[in-house]
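Note that one protein chain of the assembly has been removed; the remaining protein chains are unaltered in position.
Here is chain A:
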Amino acid sequence: MSKRVDWEKIRLYVITAQDAHPGKSVTDVMEQTLIGGAGMLQLRNKTGSRSEVLEQARALRVLTRRYGVPFIVNDYPDIALEVDADGVHLGQDDMSIKEARALLGDDKMIGISTHCAEHAIEAEREGADYIGVGPVFPTNTKPGKAAVTTAYVAEAASLVSIPFVAIGGITTDNADAVISAGAKRLCAVSAIVGSEDPAAVCRELLYKLTAADRAEESSNANAIANERETSGHKAEENVTLSLNGSSYQTRSATLDCLLAELGQRDKRLVAEVDGEIVPRSRWQETTLADGLRIELIQFVGGG
């Protein structure tokens, strides 16, 4: 099973694509993705010499250690071992999971790209630690490969119990559809590393993932409340939040309502929910749920 890796923390998986950022080094660009919150990195270099790949792998190993993030090497189990990467990623045409496992031992992760339900089921059976699910959309990273669409994402969500990562042509514009289909983890390549500001793209994608988590939690909470109501129990309408460090009960449904209730909505303040800044434009869509930690912050005189 997944060695030394906390999958809860891994929501965004970023893969290198040095052709997507001419003039910028792989390490610099990848560090930006880590700053943006990438939870796992993969070195993918299909064109470079072995020594170039080895050099990049060494640098990324140092970098990912610094950020406490797992590091995967595409294709080269020997390099993964040499730099003490956390594992390798295989394609359907590469060596089998069994062969890779024999080389790497049980401590390393093995991930594999899958394009249909049979692939996914086989990967889990063979002992893969995670699978890639895609390409969800047509992509330049793997030209000529037919997109599997979000239908396969939904299928994978119900078929395998190992973590799966949706990949292929995912951008901030289409991520919501992938998440709706059931993806808890996204992988993007050119949309991130090819952008002017990779950290910002990462933050945006992570925001979409956590917003979906919150919506799901609150709909679960509503379902429980509805159930209570219909089964004759008194509905529990109050939500208990942690507000600036104190417990606070409210009937407000959204962050926007809460700020209005507090008489703070028109102030120049910043709202943080569970440690993440929620821009004013999103206050209305941010639903409140029990146990949310909300911080309201403003600016006061100081030197």
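The rule is simple: a contact is a pair of C-beta atoms (placed from the backbone, for glycine too) under 8 Å apart; a residue touches a chain by one contact, two chains touch by 3 or more; residues count from 1.
Convention: contacts and distances are computed from a predicted model.
Choosing from "Thiazole synthase", "ABC transporter permease", "Glycine cleavage system H protein" or "NtaA/DmoA family FMN-dependent monooxygenase", the protein name stored in UniProt for the chain missing from the display reads "Thiazole synthase".
Only one of A:25, A:219 or A:244 touches the absent chain when the whole complex is considered: A:244.
Against the chain not displayed here, chain A makes contact via residues 31, 35, 199, 243-245, 262-264, 266-270, 272, 277, 279, 295-303.
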